[in-house]
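A single protein chain has been removed from this complex, and every other one stays in its place.
We just call them A and B in the order they show up, numbering each chain from 1.
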Amino acid sequence: MPFALDGVKVVDLSHHIAGPYCTKLLADYGAQVIKIERPDGGDPARRMGPFLKDDPHPEKSGPFLHLNTNKKSITLNLKTELGKKILLDLVEDADILVENFHPRVMPSLGLDYPVFEARNRRIIMTSISNFGHTGPYRDYKMSEIEAYAMGGVMHATGMPEREPIKLALTVEQFFVGNVAAAASMGAFIGALTSGEGQQLDLSIMEMQVGHQDRGIANLITYQYSGQPTFRRSRELFRTIMPNGVYPTAEGYAQFSGGQLAWWPRFCRMIDRLDLIDDPHFTTPENFYNNPEVRAEVEAFFYEWLFQNTKQEAMEKAQAEGYLAGAINTMEDVFNDPHLAARNFFVKIDHPVSGTLKYPGPPFIMSETSWKPGRAPLLGEHNREVYCARLGFSSEDLVRMREQGVI
Amino acid sequence: MMQQQLAGDVLALSDVTVVDISTGIPGSFCSKLLADFGADVIKVEPPQGDPTRSLGPFPGDVPHPEKSGLFLHLNTNKRGVTLDPSSPSGQVLLRRLVGNADLLIESFGPGKMTDWGLGYEELAKVNPRLVVLSISNCGQWGPYKDFKLSELTLYALGGTLHHTGIPEREPVKMALTVIQFQMGQVAAIAAMAGVMVSKWQGVGQYIDFSLFEAQAGTIDRGGINILTSAYNNRQPAIVRAGPDSFRTIQPGGVYPCADGYVQITSGRPEWFKRMLKTLRREDLLLEERYQPFPDCLYRADLKDEIDALVFEWTLQHTKRECQELAQANEWPITAVSTMEDLFTDPHFRGRNYFVPISHPIAGEFEYPGPPALPAETPWKPGRAPLLGEHNQEIYCTQLGYSLEDLGRMREQGVI
Partner (left out) sequence: MASPRLPLEGIRIVDLTIVWAGPSGTVFLGDLGAELVRVESLQHPDVNTRGQTRIPKAALEGGGGGQFPKRDPGDRPWERSASFQYSGRNKISMTVDLERESGKEIFLRLVQKSDVVFSNYAAGTLEKLGLTYPVLREANPKIIMVYFPGFGLSGPYKYFKGFGTNMEALAGLTALRGYTDMDVTVNGSVFQADAAAGAMGAFLTLLALHHRNRTGKGQFIEMSQAETTLHHLSQAWFQYAMNQRLLDPMGNRDGAAAPQGVYRCSGDDNWVAITIEDDKMWATFCDVIGRPELSHDPRYADIVNRYKHQDDLDPIIAAWTQDKRHYDLMHLLQGRGITASAVISHREIFDDPHLQARGFFKQVELPGVGLFPHAGPVYKMSKTPLKEPHRAPLLGEHNEYVYKTVLGYSEEEYQQFVRDQHIGDTYIDLLPKPQGVSP
């Protein structure tokens, strides 16, 4: 099967999470991605744990191995003259250039968009930064938690009595990578028709504000009502049906029910058919927002919960059409029968870290496939790119290494 | 054969612990000598690795940080950790490392360690017996203390480049980085001196090792030449002298032979006789123009005749033949070896001088072996460490950090 992005060439200056996830998506669907890493240590993500067997080795970082599948790696020092020259040579022949440096970095190296445009009119330069290339916050520093906070959504996450809380790990940065991939592809397709490339100024803050969760809806709501989205506790949920995370005999499950029309499904789920038509529960004044009736429901709901594992609870719920999902740990995910049946996990081999199971295709296409492939070793493709492609000799390569160019 | 090598497994410096955070050839070669004779040398590299890892040669010319021939050679027998001394967390680690060490070697340049709170006074509080050997270009103070130097410029400053080469041309340096290696050799003496005072008198101290001064005072016949110049109103006795500059009619210098070159040494008058014996021209001494001997050696008009004889002979023999025939008569000739010659040289092979050393990533190569053969405390073959190879062993097992601590330090760039 061919790959959807066969023939698309990406020069990837990005590092850490957001940029690399963007280019991973492109690489996994067939784009040729040349990842440019700094000679001294490479992408800082190589220092991110967890590491295979807790050995903090630059070729054994789990996040790095995952984020950089199917890419080639070359080392290049952009502060040297030759480094800049080589980058321009690579861009001349490429479709997309992705970078996530602070906005002052590329211009300070004499490598801003006009320079690239002059070499290659069609190049798409995807620039991901914290706050965009302009504005009063341009130079502010940001990590996952600040991004989520500035986006306006964190304020509504958590319990009212407590401080707002972030989501897990670095999911927002992965999200940013996703958006960046879409944006890059959009501009690329535009360039195919118009013959003109452009620079994309992607601000993480704006991506949070505009896209996170129901961000836009909440903004509009605020304008309508003057009310911000706020942190809600379970007690504020309006119906008597379970809505939220509940403990089971083994682990937790998430239940989401809200409409009166679903009351029968709930009753069938917990095997209490007698309650389906019981007006004590179904009259509107009791169904909607009655804390005492709610407590009654919770009582027999909990009883049912503790007789089922989370997996059983979920399956029984889903059988009745009630929205529920097991709160899976990574171990659960690892062994999940559904994911296994769909061959979601893929074994990928790596010369230093060995064979591991990786998350597989996030979506499946009928005519073109997803590509399983490993992350590159640091500088693994120096020879291939510099010698075979750009015509340097092996002596040149040694000299470039000694001078810190590569 | 090498029976000295088998005598016991006592290593001369097995009670010495060295922390070597220096980069560059002098510091690394110094600590290699200590490590090869048994010291526990902990090489501390920046998290991205010692820049020497970027220097060739590389097998197949493919640059790889674990395959630099120079690095592999300079760092045999050492353990390797990483840390960033500019970060306070890295400084804490370094202080802990030197707490139990005898010697710290550093080459950051004047004032840097002090800026980081790691100056000698500070470290002496942690470990009063510690010896700190600071290797710098021109010393810790003085008008040139901030000078940058390279192999060529160090050699130039040291006073000897000026008289290396021929008079009609510019002075020319020696090969590769032999000057910096020689500096490492001398630094090893300073290191041992400090360690001995520390071990046997319980007193630590600070050693200011200036490459400039060490060069001026120890390279070639540096000390003698300085004195000679002082004797003669600053007229240096040694100047760039080409093969044409006349001393005596004795052949002296590098001569071409059938398959390369040989080094012929002149100096003592009696060697002239041995030369003639080798050339089967002892009859010349009976001729009148060669009377009296050894005054004839100063007769410039005889030079061409002797040169012709010598060239004729050398060009008919290979370097090994020249060597053998001449040495049989005690006329000092040796081959001008290439590395290829050395690889098969019966003398070095006969002494088992080359030692195969295996490395998990670079593979196995033959390395130059023992520079000396102590009968009781032999030299030890061993490989260079991978980058950060002993982080776990030293930080966790020895210093008590947990694996999580290690992961955290790595993410923060401390190690």
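One rule holds for everything that comes next: contacts are C-beta pairs under 8 Å (C-beta built on N, C-alpha and C of every residue); 3 or more make two chains touch, one makes a residue touch a chain.
The shown structure was predicted, so the numbers you read here are calculated from the model rather than taken from an experiment.
Visitor: Pick from B:126, B:216 or B:284: which residue touches the chain that isn't shown?
Guide: Answer from the full complex: B:216 touches the omitted chain.
Visitor: Among B:114, B:164 or B:412, single out the residue that touches the unshown chain.
Guide: Touches the omitted chain: B:164.
Visitor: By the contact criterion defined above, which parts of subunit A meet the unshown chain? Give residue numbers in ascending order.
Guide: So the residues of subunit A touching the missing chain come out as 79-82, 85, 392, 396, 398-400, 402-405.
Definition applied: only the chains that are shown with their structure count from here on.
Visitor: If you look only at subunit A, which of its residues touch subunit B in the complex?
Guide: 39-41, 44, 47-51, 54-57, 379, 382-383, 394-395, 397-398, 400-402, 404, 406
Visitor: Can you list the residues on subunit B that touch subunit A in the complex?
Guide: Against subunit A, subunit B makes touches at 46-49, 51, 54-58, 60-64, 388, 391-392, 403, 406-408, 410-411, 413, 415.
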